[in-house]
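Note that this complex is displayed minus one protein chain, with the remaining chains in position.
We just call them A and B in the order they show up, numbering each chain from 1.
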Amino acid sequence: MVIPDFVLNAPLAMQVTPADWPGGYWWHWLFFTIIIIAFVLIMVMGVIYIERRGMGRMQSRLGPNRTGPFGLLQPVADAIKVLLKENIVPATADKVVHWLAPIIAFSPVLMIFAVIPFQNGALLADLNIGILYIIAVSSVATVGVFMAGWGSSNKYSLLGAMRNVAAIVSYEIPLALTIVGVIIFSGSLSMNQIVVAQDIPYILVQPLGFLLFFIAASAEINRSPFDLMEADSELTAGFHTEYSGMKFAMFYLVEYAEAIAMSAIITTLFLSGWRGPFLPPWLWFLIKTLVVFFVMVWTRTTLPRVRIDQLMALAWKFLFPLALVNLFITAIEVIFWPDISQWIFVGVNIVIAALLVILWSKLFKIGWGRLEV
Amino acid sequence: MGLEFAFWIMAVVMVGAAFAVLYLRNVFHAALALVLCFIAVAGIYVTLSADFLAAVQILVYVGAISVLIILGVMMTREVQKGNPVNKMRLPAAIVAVVLLGILVYVVTSTPWGISTQDPLTPTTMPLATKLFSENGFILPVEIGAVLLLAAILGAIVIIREKKK
Partner (left out) sequence: MLADYGLIGLFFVVAILFSLVMVIIPIALRYLKIIPSNPNPIKESIFECGMETTGKTWVQFNFHYYFYALVFLALDVLVVFLYPWAVQLKQLGPFGLYVVLILVFIVFVGYIYAWKKKALEWK
């Protein structure tokens, strides 16, 4: 066994973690690896329960309530069920790609959590390019989805994968642009530094940015109302039609892990992450993440699914120009009035955001966003 | 030593993936091998302390260019068999060997200077100063923007030709 060089540099890694954390480079790694995997798996079960029960309430029905108290064990039962299902691979499938797809889709999502701070300094690695790392890593998941659509040799799957690529390609630009607005205020790409810099939650300083980020994030992770790449009624579940058993469960896991990751990123960027009074920081982080996820469920039950031309028009004609406008307004404010209180920006930015959204919806109404047939 | 260990893993993966791109008959599989190659290159950048560049490598190459290549694969007719063998085999081999020779000569004959200074961390801020400050590379950056404009216009032109 080769002893890596960076064991000697272990104190460097410890700088980012407080002294009361279990010391040592390898302990740090082991501790956070276990924490992250446990966090993802438990949270996925939790949010599936929240989503099914919450949607049940919103649609005037009960939702799963038989397994365990209040149906709490339903996700566990589902997990055992998919584990024991027969594994079916289509005879004409591209076997290697078909088997590799869930792995390629799942690992990047897990990698996102490596830089998300659970409380001050409590993260696997406080990279000084944190948020750029997240954007980069999450873009790899597209390849996994495309492999799934391709490897199944099913026409619906391939069409779903193509739609997915089109949607991700369109929504990644506004997503990345709105993050620039946050970075202008924080002056750092590190996730922990962004939270430390947030004396006022950036949702107030960047209201338009938050709105655009939320829409783009929902589309990026295929949540309703932008879930037309896996629309059951059109594409019979899209890219994972031919998947069964554990491989299907992997894609299900990816979907919810991505939703949790996006909720955690929104919490960190816009809702001041682990900061908050009275309660311990990790609890604040957890509460905020779950609240953001609940809002996602809420939009899912409220809004109908968009058509593909509307999806593309929303990305290119609404989100992209507004993200640029938001970015430059923020930059001008910070450069020319660096010393005045941020609360003035809060008021000004909320007014600007409202005006821009109203203006753009008027433009859409007179036909700017319409498809001309 | 850990750094060297990481470097060799990346290097082996990178060269292996590059060979897979060449020898896989199925064009789609070749495209996936190319993605693996891009990721290994990003790993090499990290070992060179160029973390910003590594993230950009993943973002642009794996996120955007690989999508472009895969969509390009969708345009080809014989995805599973690849190109049939044709008469250009011998000239292609000669050109490839000559190019390889030139590259090997340049790499081995250049006196590579190794800096004794520690690499800059974080790399983002010096990068910004180099690109956007008064005595930075402003003209190349703006010319880069013109290149991007040309790419967008080219895409529009191709679309318009298709419509006729």
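Note that in this section a residue touches a chain if its C-beta (ideal position, glycine included) is under 8 Å from a C-beta of that chain, and two chains touch if they have at least 3 such contacts.
These figures come from a predicted structure and were not determined experimentally.
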Out of A:Ala114, A:Val196 or A:Ala353, which is the one that touches the chain we can't see? A:Ala114
Of A:Gly68, A:Gly187 or A:Gly347, which one is in contact with the hidden chain? A:Gly187
For review purposes, identify every residue of chain B that touches the missing chain, sorted by number. 2-3, 6, 28, 43, 46-47, 49, 51-52, 56, 59-60, 63-65, 67-68, 71-72, 74-77, 79-80, 121-122, 124-125, 127-129, 131-134, 138, 141-142, 144-146, 148-149, 151-156, 158-160, 162
Mind pulling the chain A residues that touch the left-out chain? 4, 6, 9-10, 12-13, 16, 25, 28-29, 32-33, 36-37, 83-92, 99, 102-103, 106-107, 110-111, 114, 124-128, 132, 150, 152-156, 158, 162, 165-166, 169-170, 172-173, 176-177, 180, 183-184, 187-189, 236, 241-242, 245-247, 249-250, 308-309, 311-313, 316-317, 320, 324, 327-328, 331-332, 334-336, 338, 371-372
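Methods note: only the chains that are shown with their structure count from here on.
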Can you compute the centre-to-centre distance for chain A and chain B, using the mean CA position of each chain? Integer Å is fine. 28
Quick one: in the complex, what on chain A touches chain B? 2-7, 94, 96-97, 127-129, 132-133, 135-137, 139-140, 142-143, 146-147, 150, 162, 165, 169, 172, 189
Seen from chain B, its contact residues with chain A in the complex are 1-6, 26, 28-29, 32, 35, 39, 51-52, 55-56, 58-59, 62-64, 66-67, 70-71, 74, 121-122, 124
